[in-house]
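Every protein chain except one is present and positioned as in the full complex.
Residue numbering begins at 1 within each chain, and the chains themselves are lettered A and B in the order written.
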Amino acid sequence: MKPPVFDYVSPATLEEAIQALSAPDDGDVKVLAGGQSLVPLLNLRLPQPGRIGDIKGLDELTGITEEAGYLTVGALVRQREAELSDVVRTACPLLHEAIPLIGHTAIRNRGTVGGSIAHADPAAELPTVAACLDAELVARGPGGERTIPAADFFTGFFTTALAEDEILTAVRVRSVGPATGAAYEEVARRHGDFAMAGVAAQVRLDGDTVAEARIAISGVDLAPVRATKAEAALAGRTVDDSILDEAADAAVADLSPSSDLHGSAAYRKHVAGVLIRKAVAAAAARAREAR
Amino acid sequence: MKTREITVTVNGRKRTVTVEVRRTLADFLREDLGLTATHLGCEHGVCGACTVVVDGHTERSCTQLAVQADGREITTVEGLAGPDGELHPVQQALRDNHSFQCGFCTPGFVMSIYGMCEEKKAGRSVPCSRAAIREELSGNICRCTGYQSIVDGAEAALAGAGSDTGKDA
Partner (left out) sequence: MAGGSAISGLVGARVHRKEDRTILTGTGRYIDDVQERGMLHCHFLRSTVAHGRITSIDVSAAREVEGVVRVFTGADMSAITEDLSFAQPIPGLNSPSYPAIARDVVRFVGEPVALVVAESRYIAEDAAALIEIEYDLLEPVMSTAAGLAEGATQLFDDVPGNVVHTDEQLFGDIEAAFAQADHVVTQSLDQHRWACNPMETRGGVATYETGSGQLTYEASTQTTHTLRFLLAGWIRHPIHQFRVTANNIGGGFGLKFSAYREDVAVCAAAKAIGGTVKWVEDRNEHLVAAGAAREEQLTLEAAVKADGTLLGLRVTMKLDAGAYPINPPATVYAGLVRTTLPGPYKLPAYQFRHHIVATNKASYISLRGPWAVETLVRERLMDKIAHTCGISPVEVRNRNLITLDDQPTKMITNVTLENVTAAETFQKLVEMVDLDAVRREQEAARAEGRLLGFGVGTFIEPAPGTQEFWAAVGFPFGSEPCRIRIEIDGKVTAFTPQTPHGQSHETTLSQLIADELGVGFDDIRIVYGDTDATPFSMLGTGGSRAATMASGAVVYGSRELRKRLLEIASHILEASVDDLDIADGVVSVKGAPGASVPIAQIAMGCWLAPEQMPPGTNTEMEFVANYDGEGGGFSQASHACWIEVDQQTGKIEIKRFLVVEDCGKMINPAVVEGQVIGGIAMGVGGMLLEHSAYADDGQYLAATFMDYLMPSAPELPEIEIEHLEFESDKVVGSRGVGEGGTVLAPAALLNAIDDALAQVGRERVTETPVTPTRMLELLGVIEKE
């Protein structure tokens, strides 16, 4: 299983990178960040790009900053770096919970935050976190910079709103305040495998009741699903078993996942409900501790 | 371009080679540099047999292009034993514990466990319990042993790794 022939460029600046993505003479251009999604596919000769643009040299895409109530993670930040970052842990506990679930250490040593989000695997943790938190995805193209809200970013199966000549440069989320807790729960066949279903949940309490609940589900559709009905059901309520049931049932009713070798549609649907209960309960408990 | 000249430092030696841009790091190490200890078990980044250490981090060499490693420092299994062939403490711990059988997965495990020990020596948190060690090694597949003897060896290696620098476990 060896990669097919392709052309390779490694631009030194973001401008050069964007130019490299525009108008190649032969076939697709693919952006190479950590390569943990792209290179296995190249080995299988599934994509046969005309050109690969390796953006490892773009230092402006590294860096984790927290400023004015927002956490910004550069697209090229390694997942492992984000995992170990104290800034991420305090500003975005959901990210901190989710990242260790990605594959294995060696994968996170190379995989990037932006790479995973741009790859948009509907079972992956980072796109689900982005959807949950209404992250802002910052992209740069020949026309300049734009910010794409997560709700508009994941458009389909492994498909994003990024244009052919755009590069994702950063992910931005609102930093959490007090009384906010987060949890990421998933079910995979083995430790580190892609989840059959997963739930990202973040809960902000106002006293004893839910001021804001955010819930996103992975692995049940072509892209991460925001469980808006569940979120609405939770608003203003005290988190207890019966409201968790109500929320989970509301979320699951709308789901029609597909079947594969690892899990049936009925399984995924059922387990999504189980994980919603678990994740929201855990997020609420942590929110209580963080009051 | 379809080829590129890269410079990598491998096991302490600087090497400059012109490679096809599509060549994987694993094939570069194995064929261009003749370092065949790093094995290919799957070429999809799942089994971990191809694990090497790059700039101090464990990484899979099969899901990486050689050109991505330009300018970096790589350690493979061949770089661990001492100049007179003395086994590295990680290798010795694994030998003492009968950790392996057919040996095909072995270099990947050795480098992963070596990576864990280096993290420990640098004062970062590492798995302490056998269950935590199993989780940390979940990215390396072995078909022969059922892992128990590998966990024995990893436990011994980690216990030994703290003492060098006097840092806490």
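FYI, a residue touches a chain if its C-beta (ideal position, glycine included) is under 8 Å from a C-beta of that chain, and two chains touch if they have at least 3 such contacts.
Here the structure is a predicted model, which means the values were calculated and not measured.
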* In the full complex, which of B:Glu5, B:Asp55 or B:Asp96 touches the chain missing from this view? -> B:Asp96
* To do: Tell me which residue among A:Ala183, A:Met196 or A:Ile243 touches the hidden chain in the full complex.
  => A:Met196
* **Those residues of subunit B which, in the complete complex, touch the missing chain** => 20, 22-23, 30-31, 34-44, 46-47, 49, 76-78, 80-81, 85, 87, 91, 94-96, 98, 100-107, 110, 130-131, 133-135, 137-151
* Given the full complex, what residues of subunit A touch the hidden partner chain? -> 1-5, 44-45, 187, 189-194, 196, 259, 261-267, 270-271, 274
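Definition applied: only the chains that are shown with their structure count from here on.
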* Mean-CA-position distance for subunit B and subunit A (Å) -> 29
* Asked: Can you list the residues on subunit B that touch subunit A in the complex?
  -> 1-2, 4, 21-22, 24, 27, 43-45, 48, 51, 57-60, 62-65, 67-68, 112, 115, 124, 135-136, 138-139
* subunit B touches which residues of subunit A in the complex? -> 1-10, 32, 35-36, 39-40, 42-44, 52, 54, 56, 80, 84, 103-107, 109-110, 190-192
